[in-house]
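A single protein chain has been omitted from the complex, and every remaining protein chain is retained in its original position.
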Amino acid sequence: MSTSTTAPPTGRTGASAPAQAPKKHISDRAKAERKLGWLLAGPALAVMLLVTAYPIAQAFYDSLFDYRLTDPENRSFTGLSNYLVVLTDQLWWQSVGVTLLITVVTVAVELVLGFGLALVMNKALKAIRPFLRAVILIPYAVITVVSAFAWQFAFDINTGFINSWFAWLPGVGADTDWFGDFGTSIFVVCLAEIWKTTPFISLLLLAGLAQVPEVLQEAAQVDGATWWQRMRRVTIPNMKAAIMVALLFRTLDAFRVFDSIFVMTAGANGTETVSFLAYRQTISRLEIGLGSAVSVLLFLSVVLIAFVFIKGFKVDLSQARGDS
Amino acid sequence: MPDSVVHTGRGRRSAASGRRARRALGATAAAVVLASGLAACGSGDSGVPQLDWYINPDSGGQAEIAARCTEAANGAYTISVSTLPRDSPSQREQLVRRLAANDSSIDIMSLDPPYIPEFAQAGFFAPMPAEVADEVTTDVVQSAIDGSTWDGELVTVPFWANTQLLWYRTSVAEAAGLDMTQPVTWDQLTQAAQDQQVRLGVQGIRSESLTVWLNALIESAGGSVIAENSTNPDDIQLGLDSEAGMRAAEVMRDISASGTGGPALSTANEDTTATDFEGDVGGFQVNYPFVYPRALGAVEAGTLDQSVVDDYGWALYPRVDADTETAPPYGGINLGVGAFSEHPDLAYDATRCITSTENQAYYFTSNGNPASDTAVYEDPEVLEAFPMAPTILESLELAVPRPQTPYYSEVSGGIQREYHPTAAIDPEQTPQDATELIQAVLRKDQLL
Partner (left out) sequence: MSTKEKTGWIIGGIVIALYALFPIAWIVSLSLKSSADLNAGGFLPATGFSWDNYSLILTGSASDLFLPALRNSFGICLIATFISVFLSMFAAYAIARLDFPGKKFILGTALGVAIFPVISIVTPLFNLWRQIGLYDTWPGLIIPYLSLTLPLSIWTMSAFFREIPWEMEQAAQVDGATTWQAFRKVIVPLAAPGVFTTAIIAFFIAWNDFVYGISLTSTGASRPVPAALGLFSGASQFEDPTGAIAAAAVIVTIPVVILVLVFQRRIVAGLTNGAVKG
């Protein structure tokens, strides 16, 4: 799964309106335009629906069956019992907990770190700005699996250098086995995720920073507001939309974390995430029914998170889209 | 996208064929594939049937054997190899998914023995001709025959057979006062490693390696992971909670608690264990024979002193109890012939060639993978490359396969979840928890 997810356009509130057709022959023109619109956008829409809507419908259908891939003859309809099994299983809730933990920790740290990076880039000398921009993009562009291997090898007790470099820290020594228990494993996983995706957040926030009107900043400065006051009263409120959009997308992305877990721990020490659990039921255990139920629940969780963000926190995607 | 179609065809061919075959096929392959659509498999362009052999990654030995057998076939068939993932569970995932789709491109497959029952039960193997069965079991170690058998029938062709030995530093064993000509127990080794402040290398990582270790311990204690076998998952009776099972859990816990397994026991695999054994803390380890060529390679590269390798000693896998014979792990690779292959007869022919004494000897000496054919162990070249070959043979005769069940991955997955990390094992509780988990998983009442 990609951790470098889609960037939503962060609202250019004043985006130019589409060129309006002249008001003559409105019905004919509108009809023609409607037809052309669907003709042009239709293929892309059809492809998107085909590669996602059909499989998720199939997954939902499969989740109603007791179905093992190697034993297709004994496939039988069991209704919602797969869901009952999943939802009453402590492992499912543990995975949800781990996933939420990773999500909350990484997104929180990324937001703070990304904001700092954005501030630096926003204010940095013109001369070093292109350099910073290029450098910051590199983690974003690196393949997640490669990043996971790099961090794993760095912390590995045999191949890594972390133990010898940080031996002066209490609790770290030549014998520290980072992947030996839950806490340290999750720590390394989060570190890898944060390294890789903070640049993405910082770029979105940088775009948000650019939207804060200079006039307001200057006015506040004239009024004698401290840096922190200006930040809290002027900068952050004015880039709320950008922050929320960045949060929404990173949260959804973090919730689907798979690659890093697969590479670094393979689920050892209770580090299974929901995506990993789904993978193990369907691909390793070959229990298509049970695995599909986990998949559908994962899908519903993602929808729920998106819904909470959009309705609860009032993330204005239409503004983000620029067509308000 | 005609481009992609062409490339698809080429990719399959080039990954799959030997150098000679590639030259011959190269130019026409794309055209052939284009003409026959995406599912171009089976026969080559010259009418000579092409057998696809799915191999586990190795140091090139299987590809070489494929080339040799292609030559030996004298135009009857050609063999091309495709590489599977590195770990055996992923190898199984790939093969099962393809076979469940009745994939006819799988002619021969290199299989880790524990998954053989699952494949056999699902009908993924072509029936073995009786004369092939006779031939490929003659002079073959018992554990390899056991590992190739399901439900009383030989379903795969024994290829190479792996087993773990107890490796020790002669100097350390002497200092500890251990008589290595006599069988030693785990308790003795733990004690000796503690006294000498060296490692007793075992594989505690959450993977197949852990199941290998637990299974060997339970079998050595006189029990079995599966006490009562059945093809019906509900009727499988587990032996984890037995006296032998508890004894095995005790050994695991004691070694973990003693610290002799090293600080990274919970992520220790065969390779890290071998690294430790080559280092200053090396004392004892249970491991496969690859550790020997590995050390020789390090000497050649100048990173290991010859004196270290000269200090290497080997013996049979440790016993759990002094008076009960040990039951070392059995592993390796057996060859299955795909049920949907278009040329099962030729494929079985090819397996006979692949597993010939000569090829097994070649594979042993070049790739370090021990033969299942007992005749190989008389080959002077083998004996020179592996002075411990007689011990390997002896170990293979005693070795016991991991639980044979079509639900192996559930059983092994459940074991790994409950017995990892080994430091947290409670001999009273863990076997019982694992039994309950595995039974619930087999009933599909729980996730894994």
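First chain written, first letter: the chains are A and B, and each begins at residue 1.
Please note the rule applied: a contact is a pair of C-beta atoms (placed from the backbone, for glycine too) under 8 Å apart; a residue touches a chain by one contact, two chains touch by 3 or more.
Given the structure is predicted, the values throughout are model-derived calculations rather than measurements.
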item	value
Chains still shown that are in contact with the chain withheld from the display	A, B
Residue in contact with the excluded chain [from B:168, B:288 or B:312]	B:288
Among A:124, A:169, A:219 or A:308, the residue in touch with the chain that has been omitted	A:124
Among A:45, A:112, A:169 or A:308, the residue in touch with the chain that has been omitted	A:45
Residues in subunit A touching the chain absent from view	1-10, 12, 15-16, 18-21, 30, 33-34, 36-41, 43-45, 47-49, 51-52, 54-56, 58-59, 62, 117, 120, 124-126, 128-147, 149-151, 153-154, 158-161, 163-165, 174, 195, 199-200, 203-204, 206-208, 210-211, 249, 252, 256, 258-259, 262-263, 275, 278-279, 282-283, 288, 291-292, 295-296, 298-299, 302, 306, 317-318, 321-323
Residue numbers in subunit B that touch the chain omitted from display	1, 3-5, 7-9, 11-12, 14-16, 37-39, 56-60, 63, 82-86, 90, 94, 97-98, 101, 103, 269-272, 274-275, 287-288, 290, 293-294, 297-298, 301-304, 367-369
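Keep in mind that, in the parts below, only the chains that are shown with their structure count from here on.
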item	value
Residues on subunit B engaged by subunit A in the complex (per definition of touch)	89, 93, 96-97, 100, 118, 121-122, 205-207, 263-267, 272, 275, 406, 409-410, 413, 420-421, 444-448
Subunit B contact footprint on subunit A (complex, rising order)	66, 69-72, 85-86, 89, 91-92, 157-158, 175-177, 179-181, 266-269, 277, 280-281, 283-287, 290, 294
